[in-house]
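Apart from one protein chain that is not included, each protein chain of the complex appears where it belongs.
Chain nomenclature is as follows: A, B, C, D and E, assigned in order of appearance, with residue numbering initiated at 1 for each chain independently.
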Amino acid sequence: MVVRLKKWKVGLYIGRFQPVHKGHIHAIKYALGKVEELIIGIGSAQSSHDLENPFTAGERFTMLRLGLDENNVDRNVYSIIPIPDTKVHSLWVAQVVAYTPHFEVVFTNDPLSSELFLEAGYNVEGIPYLNREIYNATYVREKILSGENWEDLVPKNVVEFIKQIRGVKRIRDLAKTDNPYKKPKK
Amino acid sequence: MVVRLKKWKVGLYIGRFQPVHKGHIHAIKYALGKVEELIIGIGSAQSSHDLENPFTAGERFTMLRLGLDENNVDRNVYSIIPIPDTKVHSLWVAQVVAYTPHFEVVFTNDPLSSELFLEAGYNVEGIPYLNREIYNATYVREKILSGENWEDLVPKNVVEFIKQIRGVKRIRDLAKTDNPYKKPKK
Amino acid sequence: MVVRLKKWKVGLYIGRFQPVHKGHIHAIKYALGKVEELIIGIGSAQSSHDLENPFTAGERFTMLRLGLDENNVDRNVYSIIPIPDTKVHSLWVAQVVAYTPHFEVVFTNDPLSSELFLEAGYNVEGIPYLNREIYNATYVREKILSGENWEDLVPKNVVEFIKQIRGVKRIRDLAKTDNPYKKPKK
Amino acid sequence: MVVRLKKWKVGLYIGRFQPVHKGHIHAIKYALGKVEELIIGIGSAQSSHDLENPFTAGERFTMLRLGLDENNVDRNVYSIIPIPDTKVHSLWVAQVVAYTPHFEVVFTNDPLSSELFLEAGYNVEGIPYLNREIYNATYVREKILSGENWEDLVPKNVVEFIKQIRGVKRIRDLAKTDNPYKKPKK
Amino acid sequence: MVVRLKKWKVGLYIGRFQPVHKGHIHAIKYALGKVEELIIGIGSAQSSHDLENPFTAGERFTMLRLGLDENNVDRNVYSIIPIPDTKVHSLWVAQVVAYTPHFEVVFTNDPLSSELFLEAGYNVEGIPYLNREIYNATYVREKILSGENWEDLVPKNVVEFIKQIRGVKRIRDLAKTDNPYKKPKK
Partner (left out) sequence: MVVRLKKWKVGLYIGRFQPVHKGHIHAIKYALGKVEELIIGIGSAQSSHDLENPFTAGERFTMLRLGLDENNVDRNVYSIIPIPDTKVHSLWVAQVVAYTPHFEVVFTNDPLSSELFLEAGYNVEGIPYLNREIYNATYVREKILSGENWEDLVPKNVVEFIKQIRGVKRIRDLAKTDNPYKKPKK
């Protein structure tokens, strides 16, 4: 006989989603197995148009919607909230709390977030990775840059959306430099 | 014979929602009659704990969810996005655009927002008010302060939520001063 | 026999120029009688689209050019530099110094600027007013709002420019409110 | 037989100290009766040179030292720490915590601070006033402005210091305006 | 028969000018062949006293004046405007627009600026380089650091000015470190 443990009521999962890939969908589904409702925080919401953060908060919001719809995740069980950085790490937890509905558990594998939420007295849980070597936004951006296959790492509708907003061109442009004393970024 | 005009695909409606009242619900329903999908922006997202902005962005997010659920507005047709101020008005439209999915029309009665979006080349439409004299957040906060009936102006579940987070006490505390040379705010 | 005293080499004159009026032109001409070269600082450069600061730094730059050209002030003897506020008054003088070429004297009638530059060890000189009651930006904005004659207070080309950018409409829109509990600003 | 209750180990007392007056000294002595060590936070540390905040954090630090030395408060039992504002109220408690050594109790009569620290789970205690009608920084600044007796409200060495840094002139200059459409501030 | 195409009325050219070199003068002359009037924006205006940005906006303003005067560029056909960064790239175009008079074309070789202005719907044109390998501010700063010939790369009066404000010493001091675990910057 299986005893089903009561779920947490609300959980928080924060990522930068630059861009959304299948590992994110996997993590969100995992977290949704542990909570009744999930707040998905878009971190560094103010950043865009640099190589580590090519997409705006609004574009990432759209990607999450597309990726989760495509994977049949019910819109009623999650909320997506962009959260701008504080720069000052000691204010970060207070910032997140101010931007989000009440939550009881934080899902994160990021050591800094984990440290900050633990110091503030929160419950923090890790998330098992789905092949972290490839379902990884750094890796996806590098494939986009190098022109290798990246489309298989990303939900199909997100691939379409990135192409539609000329995201591939944007990332490649951001990597260029007109200065011979700076090497192309990657 | 009625000819149904094609709707705008996506609209934007921004408010501060301090707190959510029935006039907001009315406006959102009105806008949802004009668009297929509505982005509800929570303006001045960074503000809370002052008399004009007592509630955090996260609390206002919750109020919107509660008020819209109570009024049977389908979660699939709207998104709620907190948007922090830029202080610098000339950057405001760019800020909104960066935080939100693509939209085609802006619903607002606020003269400054209207002016800024019009100057930036956007379609702007007004919203017919539902008795603006009483369905008005300034009025609601004043009733909360004075202890008069405010509960009828606000969706029932939002009333419950405000009480649960001790919002009435918060507003009254924020109005106090310990300085005899400053008069209590209102 | 008149002995001509040696002029200061470079002077600084800061205003907000919301909008440029004939009193500004008068003051700049006066200062140019005392220095070989004048730096005209556009204060609160970041502000625009509010009732006290309706125009952007760029629009004010254009107004200064137009008003000074119209009054035959040689472009070779002055420079116009927008300077954003620091918010923190104790940093203001350092901010101005960082944004401008070297100067030796500050022309101002503003008590705060005067106090800050004097505390920092600068030479500060006042400027005789040209009928301060009417050549006054607050007064000009009020006339624009009320629809009374303001055009005579402002250089002719600046009047044209304000009309061309729909500045009268902007000021009137900024004064409106859609909230019956706030009275129209003025 | 009197049972002496164990004191709190460390307390926090925050003021703006614009300027330090005898009511502040009284409050600090009161708090020092309740704790072994007191952190005195200088609030709005970034502000100076405006009528409500004429003095810099450094000047207020000096005033506190002078006033407390004059009243024989042992330098070993308190620390003075300037704390800049966050603007965003929801981050304020986290900001204070980051700038100060660990404390266990907050002494304040300010409704906003009290609300914020209580919401964050801190112990908050009020402080009995020493004639709040006159030992009040707003009142002291008004007396300085009007030229009436203010010296009796402020520790003798603080009076000397304010005069030495030309603080009376500064406050009066800050109250002036060169604009006939603005009335002198007070 | 040569058909002279109508020029753009106003163009924008943004650089950091750390420091002004002959390549900048060349680019400005090129742009002035395409427009009737040129706005020269000093980018990252807030930065100074670091190795990539040694000079203040005011110092760079002076260098531009000196270099352009020396090359007989008429002061009547260009304006120089310092523009502080927004940090947030998505606000950058709106910031530039707010700080400058109206322009119709942007001259830039910088991939990020180009991308941002193109996304905002602006006309963007490249500028042919004058030997980019040596007329390059990174290269000039390196020569200043290493003590090799840099004076030939920079207009003569700018060389004089840099020496006069002890700019060579400043750059070398900024490259030093007193920490044996950090290597001197270059």
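Points to keep in mind about this one:
Here is the rule we go by: a contact is a pair of C-beta atoms (placed from the backbone, for glycine too) under 8 Å apart; a residue touches a chain by one contact, two chains touch by 3 or more.
Because the structure is a prediction, the values reported are computed rather than measured.
Seen from chain E, the chain kept out of the figure touches residues 46-50, 56, 170, 173-182. Looking at chain D, the residues touching the absent chain are 45-46, 48, 56-59, 61-62, 65, 75-76, 79-82, 84, 97-102.
Listed by residue number, the positions of chain C touching the unshown chain are 86, 88, 90-91, 93-95, 97-98.
Definition applied: only the chains that are shown with their structure count from here on.
With contact taken as defined at the outset, chain A and chain E are each touched by B. Taking each chain's centre as the mean of its CA atoms, A is the chain most distant from chain C.
The greatest centre-to-centre distance from chain E, using averaged C-alpha positions, is reached by D. Chain B and chain E have centres, each the mean of its CA atoms, that are 44 Å apart. The mean-CA centres of chain D and chain E are about 47 angstrom from one another, to the nearest whole unit. In chain E, the residues touching two or more other chains are 88, 90, 97-98. Arrangement of the chains shown, judged by which pairs touch: an irregular graph that fits none of the line, ring, star or complete shapes.
Touching pairs of chains, sorted by label, consist of A-B, A-D, A-E, B-C, B-D, B-E, C-D, C-E.
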